[in-house]
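The other protein chains are all here in position, but one chain of the complex has been omitted.
In order of appearance the chains are A, B and C, and numbering begins at 1 in each one.
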Amino acid sequence: MEKPWGGRFKEETEELVEEFTASLPFDHRLWRQDIAGNRAYCKALVKAGVLSEEEGKRIEEALQEIAREMERGEVALDPRWEDVHMLIEARLMEKVGEIGGKLHTGRSRNDQVALDLRLWLKEEIERQDDLLRGLQIALVQKAEEWFGIVAPGYTHLRKAQPVLLSHHLMAYYEMLKRDRERLKACFERVDVMPLGSAALAGNPYPVDRRYLAELLGFSRISSNSMDAVSDRDFVLEYLAVAAIAMTHLSRLAEELILWSGSEFGFLVLPEAFCTGSSIMPQKMNPDVLELVRGKMGRVCGALMALFTTLKALPLTYNRDLQEDKEPLFDAADTLRRSLEVMARLVEGIEVRRERIEEAATQDFTLATELADYLVSRGIPFRRAHRIAGEIVRYAEERGKDLRELDLGELRRFYPEMGEDVFSWLEPQKALERRKLEGGTAPQRVKEAIERAKEELGL
Amino acid sequence: MEKPWGGRFKEETEELVEEFTASLPFDHRLWRQDIAGNRAYCKALVKAGVLSEEEGKRIEEALQEIAREMERGEVALDPRWEDVHMLIEARLMEKVGEIGGKLHTGRSRNDQVALDLRLWLKEEIERQDDLLRGLQIALVQKAEEWFGIVAPGYTHLRKAQPVLLSHHLMAYYEMLKRDRERLKACFERVDVMPLGSAALAGNPYPVDRRYLAELLGFSRISSNSMDAVSDRDFVLEYLAVAAIAMTHLSRLAEELILWSGSEFGFLVLPEAFCTGSSIMPQKMNPDVLELVRGKMGRVCGALMALFTTLKALPLTYNRDLQEDKEPLFDAADTLRRSLEVMARLVEGIEVRRERIEEAATQDFTLATELADYLVSRGIPFRRAHRIAGEIVRYAEERGKDLRELDLGELRRFYPEMGEDVFSWLEPQKALERRKLEGGTAPQRVKEAIERAKEELGL
Amino acid sequence: MEKPWGGRFKEETEELVEEFTASLPFDHRLWRQDIAGNRAYCKALVKAGVLSEEEGKRIEEALQEIAREMERGEVALDPRWEDVHMLIEARLMEKVGEIGGKLHTGRSRNDQVALDLRLWLKEEIERQDDLLRGLQIALVQKAEEWFGIVAPGYTHLRKAQPVLLSHHLMAYYEMLKRDRERLKACFERVDVMPLGSAALAGNPYPVDRRYLAELLGFSRISSNSMDAVSDRDFVLEYLAVAAIAMTHLSRLAEELILWSGSEFGFLVLPEAFCTGSSIMPQKMNPDVLELVRGKMGRVCGALMALFTTLKALPLTYNRDLQEDKEPLFDAADTLRRSLEVMARLVEGIEVRRERIEEAATQDFTLATELADYLVSRGIPFRRAHRIAGEIVRYAEERGKDLRELDLGELRRFYPEMGEDVFSWLEPQKALERRKLEGGTAPQRVKEAIERAKEELGL
Partner (left out) sequence: MEKPWGGRFKEETEELVEEFTASLPFDHRLWRQDIAGNRAYCKALVKAGVLSEEEGKRIEEALQEIAREMERGEVALDPRWEDVHMLIEARLMEKVGEIGGKLHTGRSRNDQVALDLRLWLKEEIERQDDLLRGLQIALVQKAEEWFGIVAPGYTHLRKAQPVLLSHHLMAYYEMLKRDRERLKACFERVDVMPLGSAALAGNPYPVDRRYLAELLGFSRISSNSMDAVSDRDFVLEYLAVAAIAMTHLSRLAEELILWSGSEFGFLVLPEAFCTGSSIMPQKMNPDVLELVRGKMGRVCGALMALFTTLKALPLTYNRDLQEDKEPLFDAADTLRRSLEVMARLVEGIEVRRERIEEAATQDFTLATELADYLVSRGIPFRRAHRIAGEIVRYAEERGKDLRELDLGELRRFYPEMGEDVFSWLEPQKALERRKLEGGTAPQRVKEAIERAKEELGL
């Protein structure tokens, strides 16, 4: 197949080379963006007088026709067309003849691919922001539904202090909120129109870049043509944001796996999100959660892949940059699908209230209250902590809970212990005492839920 | 050494374990932040009535004294003190006795370390923003100094088209500008005050969190105590931003290494930034640049390290989080030192104008002009490209430059070729034609430099 | 679709979940291995008396039929079949009815997938070893073809000392030799037969594992059933080996890009391995090499992905392990295709002898000889180095080469300098002096080439 760039070449490209260098197998996914870019550029060339109105019209119509063909899957993805740009250009020339060749005037695949990728990523970020919001909604709804349930709060995977189960859920709400902030900040740096940079030095035709930006929905245009064709920061930044979001999902998945297992037994996963074993008839496995957890790896891998690829690349465009697309697409697909499935899964979770509330006060989770009680009697915290620790040891050795000790026993450790100590050991009281902003006191958690609903526009 | 948390323990910690778990060898670096946090918390406890005015005053004075001792390096970093928090608390109690133990009332190392780290990173980000600006200034000054010099613009490390050398430099200005934007966005998410979250559930004492935020210079307070002690997003985000910045430095370093070698020969590096060989007397090696390029790896490594560490951690605090500090400190030091040294190095570079301008038109860098000329005569770009390619092949086979062909030769490929084609082949014209915003036309580059100076406050 | 494991489930799996968990889109690639494993297991079940001869025969025939269908692409990859194992089992039951259900007796997908993956990787490693050998052959042939050509040896990308070009090529031979050693060592750990481990606890049927190993061509059987189903070390190890090999290819690609550019101008790449520009008619870009260089990133990314996924996974099988296949396949494909294309490319390279030999003595590459000459006159090396350095500075300031200085000039720096110094400054002499094993002396390089040919069986 004759190459559009083949003028100076004496030999034909090797078939092996064609296969090796072809990006069409993965960049065909950008066809909508490529056609959108072509249509806008066609308009700009008409405005610049490079194309006549008539030529512009014919090209425009042909592009629309190609779009319909692509939509219907009628365009064969022959890898000899190297990439989606060449595929569409070739199709265009089949339709309109040589004037199709005018569309590339003053343009290079270097700025064209930067444009397509930015268009694609802008849309994808918006989709993902929606999906993050969807998971936030699922979490907030559960936080409302389960409001009032007391759960063990963990540190070091050891029960630490009782908290509201809703408070725990709202911690994930906060993480996702930051993910959305980061996506939004990233979006601003994606939202920059590179067309007009040509290969590297800028387009020598009087194309109106701001008009192009307007047609294509960009807020800004790029400031330096050499930077514009070499820059893949926006992909790196997106991948980093995606990897952080996947980190959050992996943490949530891990907790749901633990909490729904029979050892913890706090939650019941929706059956439709579990799968069985090919050998063990009793199994109901949290496969979806395991996959979400495991898939964090591939998003980190994608990020690391691109960093390695970009390291020490001289300006401007180098073919290495073609390696940006597969990690980007794979990471974006992974995050998008993980968010979808997690939101649906969270909606279907049921809580085993009795079990979780029982656990909330096991393992001496109220020992800090004991120390705080002693502080209220004037004992410096460090000494109070030590006394409470000794009481815990005493109780543990006797197989008793703190609340099962009598006043006499408690007074061995602190003679002035009063009857009122027992009211400090009620979990509800422990919650209510943590009433600073951000604390687990019911009033505070309720406010946090309300604020979240407002932020979500619910 | 007796542990402040040792009440319930029967056995002493193993020495091996003390060494293994100690973070003091690296977190002592946070002592200023820890003392600042202690002082603010002391004030807040006084305001809350947990400490008397008198107690507050004694603690405050002791903390200031400790700060002076630390400054003078008088406090031994005994690793048995686990971490900087315990070291300072122990020192405080030596000074004020048991009331020192009151300072930990309602506070945990979990919120304390989150506070210290955020304070540290806020300052560091400000330092790095300054250093990024410093490198931008060096680049812009060179762009001004070298204004007018024509250089070969490269794609695929092959000469592509002539550009202004200043245009090339300004591409790096743009990259660093984005780095600063990212740092700023990251700063917003670091600038959140976590104190008051205690271990995980919130502080049960009536401490005024907004007062604390004000004392410590934070814009916001954290919204969920469980999130506040588990969250290390802000470190991940910083590391990603730093790794992107190092990617830029690695690209700049690579180009400077290439361009200052005798094969390219465009630039002369300042001798003071080169080193010699222990065996080869003639060598003058660009070691500083090689190190900057190589050090990109360690910042990527730090990012990957923390992602792996955070994967699938259940809420809330887990000791794994201690592994956040060393990658953070190492990456921040690396970026900071690389920026410092690069700014100084760039200032000292000299250009070999004759050589670079000669190169700017070698390797047929004006072939695109030839194609554009043909377009101006009504030939569709694709065909014009092909004709120009054939002319290049013809010239190359005869060892001639495009401008050395005569009209007769050119007309073999396009019979209507006019005399005016030669004016299209002047590099200055080629530059001037690229006068869209972002292009390499001298007027545009001048404007870009002016805009940059304004942005830099120069 | 009814699941083979659905007995205890009340609800149907969500379609979204089916899509999310399906591995068929990528693991169908293991169908040959899966059928081979099924056939061997069928034989073992007959031997164990679990299947009758007759049943075994029917199953065997059906499996062969399925293989033919798969080969012809006649089996639809319905993602509801979850994975390749279920697809083939379902097809089998369509053919032989319920007795097909006996084939899973005592077996689990956990040991089945470990088997398939090991079978696949064993074959792949053999293919890749062949391809590594192919690239070694191409290098050694070039080393022979170009024997005698003197080239500049570089350190810090600055000319350092003259070497034989063949010596430089043979450095890559050594790297690839280590890659093959590592692949071989890795192979030994892949070559372990896991079948018989069942889900985790071992197979309760009297299946002869050594017989299975023999049928399937394994040297060893796994020693612990729990380890056998959880272990993905062999994938990690392969990925690390592949990433190291890609590091070598990235270094080779970088050098070829540099050396074939007009600034260095030492080599000419085969045109058929270059591509052009859509805008610049003169361009002949080393795209293949750039892609090989860039693709190192994706192999590193794959390695990092799997490390992150495996981190802290409890025993035994977890669904996270499904995330092993895509990085493995992608990395293996990348390395395989890169090796193929590099071998072909190396074969086609031409050298510009005059240019490279001229460069070999530029930039004072013989300064070390000068120092060595002084050492031969009894001066300690450190002082000799300093004197030679001063002479270089002197020559450089006068725009002269070392060999252009006269004896008078040289004696300003060392009065006893003799006439014989000039013979030390002949590049051929410089080469010959380095005649230790591993050195660049022609005799040594010739021996190295001979040894390599022997190792390659040429």
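Simple rule for what comes next: contacts are C-beta pairs under 8 Å (C-beta built on N, C-alpha and C of every residue); 3 or more make two chains touch, one makes a residue touch a chain.
As the structure is a prediction and not an experimental result, all values here were calculated from the model.
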* **Full-complex contact with the absent chain, from A:21, A:112, A:308 or A:338** => A:308
* Which of C:34, C:191 or C:255 contacts the chain that the document leaves out -> C:255
* Chain not shown: contacting residue from B:198, B:405 or B:430 -> B:198
* Structure fact -> Touch with the missing chain holds, among B:40, B:267, B:288 or B:359, for B:288
* Of C:98, C:406 or C:419, the one touching the omitted chain in the full complex -> C:98
* With the missing chain put back, which residues of subunit A would touch it? List them for me. => 155-161, 257-258, 261-264, 276-287, 290, 304, 307-308, 311-312, 359, 362-365, 367-368, 370-371, 385-389, 391-392
* With the missing chain put back, which residues of subunit C would touch it? List them for me. => 4-10, 50, 89, 93, 98-106, 110, 153-157, 160-163, 167-168, 170-175, 178, 181-182, 185, 188-189, 196-204, 206-207, 209-210, 221-231, 233, 236-237, 240, 243-244, 247, 250-251, 253-255, 258, 293, 296-297, 300, 303-304, 307-308, 310-319, 368, 372, 375, 380-383, 385-390, 392-393, 396, 430-431, 433-441, 444, 448, 451
* **Contact footprint on subunit B, counting only the chain that is left out** => 3-14, 16-17, 19-21, 82, 85-86, 104, 107-110, 198-199, 270-288, 290-291, 293-298, 300-310, 318-323, 326-327, 337, 340-341, 344
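By definition in this document, only the chains that are shown with their structure count from here on.
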* Structure fact -> Rounded to the nearest Å, the gap between Cα centres of subunit B and subunit C is 33
* Structure fact -> Cα centre of subunit A to Cα centre of subunit B, whole Å, reads 23
* Asked: Which residues belonging to subunit B are in contact with no fewer than two other chains?
  -> 155-157, 160-161, 258, 304, 307-308, 311-312, 368, 385-389, 392
